[in-house]
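All protein chains of the complex are present and in place, except for one that has been dropped.
Now for subunit A:
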Amino acid sequence: MALETSVIQNKLIEKFGLQVSDFVQIHDIFTFEVTPDSIVEVMRYLKEDPTLRFNFLTDVCGIHYPDYEVNRQFAVVYHMHNWIDNVRIRIKCYLNAENPEIDTVTDLFLSANWQERETYDFYGIIFKGHPQLKRILNMDEMTSFPLRKEFPLEDGGRTDKDDRFFGRTTQNR
């Protein structure tokens, strides 16, 4: 691996200081946290810096952590990939539960468009500046955000099925 993770870490800390934190290697992917207001700048830097060269946005997805403190109840996770040095990184942005908002990265990567729409669709995370932030897989009339943990998988009134022992329910997390 030509690009060492320590280089990534040092360069980011030098440029962004406290806005990037919690660097950790989880299995084969180097992971760190970025404050939501600096995500676009961090990603632009990662993409355009001549040594970092993270040219590909692999994946964008959301996570809901209802048990965390209120400022960290939602997370948007970005996976980026440097194809030249073949290094993957994972960026996490924790968002406030009452007002989950983050800037869009569609200006940097066109592929973020639908992925951010999907994240909005399932978690209600608002991507500020997104050109077309509307539902994508669910129907437009839907009012809830189905991948949030409080959303039950099945109609709670069903009595013919007892999944308690097999999976996670809203009571049995």
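We adopt the following convention: a residue touches a chain if its C-beta (ideal position, glycine included) is under 8 Å from a C-beta of that chain, and two chains touch if they have at least 3 such contacts; residues count from 1.
Just so it is clear, contacts and distances are computed from a predicted model.
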Quiz item: Looking only at the UniProt record of the hidden chain, which name from "Amino acid/amide ABC transporter membrane protein 2, HAAT family", "(2Fe-2S)-binding protein", "Xylose transport system permease protein XylH" or "NADH-quinone oxidoreductase subunit D" is the right one?
Solution: "NADH-quinone oxidoreductase subunit D"
Quiz prompt | Candidates A:9, A:96 or A:111 - the one touching the absent chain | solution = A:111
Exercise. List the residues of subunit A that touch the chain left out of this view.
Key: 26-29, 31, 55-59, 61, 63-64, 77, 79, 83, 86, 88, 90, 109-111, 113-115, 118, 122, 131-134, 136-139, 146-147, 151, 153, 163, 165-169, 173
